[in-house]
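Starting off with a structure, shown below.
Just one protein chain is left out here, and the rest sit where they should.
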Amino acid sequence: METLAFQGLVGLSLAMYLWLLAAGLTIVFGVLGILNFAHGSLFMLGAYFAFTFYGLWGINFWLAILLSLLTVGIVGYLMERLFLRHIYHLDHAFQLLLTFSFILIFDDVAKMVWGGVAKIPAMPSFFEGTFSVFGRLFPIYNIFIIGSGLLVALVLWLLFEKTWWGKIVRASASDREMASAIGVNIPTLFTGVFVLGAMLAALGGALGTPVRVVAPGIGAAMIIQAFIITVIGGLGNLKGAFVGAVIVGVLSAYGILLFPVFELFLIFVIMAIVLMVKPQGLFGG
Amino acid sequence: MKTLTILLLVVLLSLLPLFAGKYILYMTIHILLLSLFSLGFNLLFGFTGLLSFGQAGFYAVGAYACAKILLSVPSLLLGILGGVVMAGVISFLLGLLSIRHTRIYFSMLTLCFGMMIFSLAWKWRDMTGGDDGLVGIPRAPLEIPGLWKINIATMESYYYVVLVSSLLAIYIFYRLVNSPLGLTLQGIRDSETRAACVGISVRNYRLISFTIAGLYAGLAGALLPPLENTVAPTVAHWSHSAEPVLATLLGGIYSFAGPIVGSFLFYIIKDIIVRFTEYWLICLGVIVLVLVLGFRGGVASIFYGKGGRE
Partner (left out) sequence: MERLKTKRYWPQPISPEPYFTPLKGSIGEELCGRNLQARFCEGALNNQERRLCEMSTRQKLVGFFCLIFFFLTIIVSAPAFAQPAAKPLGVEVIKIGGMGIMSGPFLICGRVIMQGAQLAIEEINAAGGILGSKLELKFMDDELKPAVGVKNTRYLVTDWGAHFIIGVDSSGVAMAIGEIMPELDRIYISTHASTHRLTEELVYEKGIKHIFRTTTPTYQEGILPAIIFSDRTKFPGLTRWAGINCDYEYGYVSWSLFQHTLKKLRPEVEFVASTYAPFWTMDFTPHISAVMAKKPDGIFTTPWAGEGVQLARQALIMGVFDDPTLKVYWHPTGVTTDFLEAVTTEVKADKFKGKLWISGRYVHNWLDIPENKSFVKRFVERWGLYPFHPGQGAYDAIYFIKAALEKTRSLETAKVIKALEGMEMMTPGGLKYIRPEDHQAVYTAPAGRPVIDPAYPIAVMGHFHVIPAKDYFRHPPFEPIKIIK
């Protein structure tokens, strides 16, 4: 019994990490209508920058995360202004292909700039240590991840529900024509939303550096999982992405404990079932 | 003019073994396989408007089915037929489930199914050999029991088998696409509601398109094991599904010969790039970027304008 509860907790921290990844993806899709493959690359860049600032240059951990967020925000800004702006009117297939090309490019750029060998920074001292939960040891780091995930969910909810900017974004997402008719500057709004998505991706990458290596290709490895979560939850739906992440994370953890043979399958089976039962995703429509 | 070029090409291909080295033959066979794969994919994408990311799954079904058959009954014809039929059946069944969705959800669902086939191939060691795959597959002779038997153990003879199958398949595809079926599919792509109003069962036609795409993927897959003598689960991975997508994009989505031209270019580009540098991903990425931004009709559009007349 305790084992199950503990595994569930591990699954929850896994889920919160996936949520960080999926949040930006689903926001970008909901507002801009683009399914951004390059989200994985922004995640990888966030991890690389955090590693550089904290691991190589020795800057304070929290400052390093902030800096990496800002840097990737700039990258996202450039990406949107220079490239994505020109493909909004195209078929979704071309948008997918363009963002896919970004993954290929960024992977090699990372290899060229940082050398390609998998690296990991030293462990920040405040993450060492465990709490005793359910009779087992649960790392402080995982608690921190769960906390961050919940904090981000809260902040995003506040942002989109309570602030004026959030209302405009929601309005543009639901009816672009009307929003621009009442004077909303759609292009600037899109840039802003994309930069927000990019920073969320970078946050996921940066927060992972104490326990995950940075290497070219980690973005591509994570992006499929992020896609599946957003699709399960309903594309464009933040609540759906959160619930989807929790489902996938927790079920993955239980899968490893109880049905190890099927673990590889599991995430795809969940998505297939959800899509067949409710084609628009759990909260989509 | 056009028929002349095609005739010239066919003659050139037929005479290739006489003056080309083994590796060029090997490359050409792979290009032909990729062309078949991309043709089927383009039926779904260019003609019906559905972007599928899971075609590699059906390719794998065709490859594994052929491999299993060849390992027990050394008859090439049976192996290829078996592979194609299995792929067709599986694509029909999965199509029933996927067709309800469109656009993004369709792409995601097909990605899903493709990766499920990949996981199955990876995990089911007893049947598929797991991550090692199936090895030692013989290049079985082409035989019709009782009539004749041709030994095709050499690369040259197998090349002819692949060439003949491909030309046949391409011709069938040509007839298919220039028939009312092809037109209907384009009609569905252009305007679903209009098509439905005219009385066409959109769902049925999409299913037909999906199954045919699966059949062609299966054919391409079934021709693989006798060439390489091994099959590994990586043929089902989504990165392999991306190959016909990129090849078709390169060649021209809205033209008939686009996938074929694109496959040739894609394969050659990748082959040449990896000889010179380890940074082939960025080269590929830049090419795709340039294509999407500037040359959406692919190579075909350079010659024919966006109309892409053949």
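Letters are used for the chains, namely A and B, taken in the order the chains are written, and counting of residues starts over at 1 for each.
Heads up, the rule we're going with is that a contact is a pair of C-beta atoms (placed from the backbone, for glycine too) under 8 Å apart; a residue touches a chain by one contact, two chains touch by 3 or more.
These numbers come from a predicted model, not from an experiment.
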Among B:T5, B:S191 or B:N204, the residue in touch with the chain that has been omitted: B:S191
Residue among B:G95, B:G114 or B:G133 that touches the chain left out of view: B:G133
Selected residue (touches chain absent from view) among B:S98, B:S165, B:T211 or B:S255: B:S255
In chain B, positions touching the absent partner: 19-24, 26, 30, 122, 125, 130-133, 135-136, 177-178, 180, 182-184, 186-187, 189-191, 194-195, 198, 228-230, 232, 234-235, 253-256, 265, 268-269, 271-272, 274-276, 278, 280-281, 294-295, 297, 299, 301-302, 305-310
Footprint left on chain A by the chain that the document does not show: 3, 6-7, 10-11, 13-14, 17, 33-34, 85, 88-92, 95, 107, 111, 116-120, 122-123, 127-128, 130, 136-142, 176-177, 180-181, 186-187, 190, 208, 210-213, 215-218, 221-222, 252-253, 256-257, 260, 263-264
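Going forward, only the chains that are shown with their structure count from here on.
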Between chain A and chain B, centroid-to-centroid distance (C-alpha), Å: 33
Chain B residues within the chain A interface of the complex: 45, 51, 97, 100-101, 103-105, 107-109, 111-113, 115-116, 119-120, 122-123, 238, 242, 245-246, 249, 279, 281-282, 284-289, 291-293, 296
Residue numbers on chain A that touch chain B, as the complex places them: 35, 83, 86-87, 90, 92-94, 96-98, 100-105, 107-109, 111-112, 224, 227-228, 231, 235, 261-262, 264-265, 268-269, 271-272, 275-276, 279-281
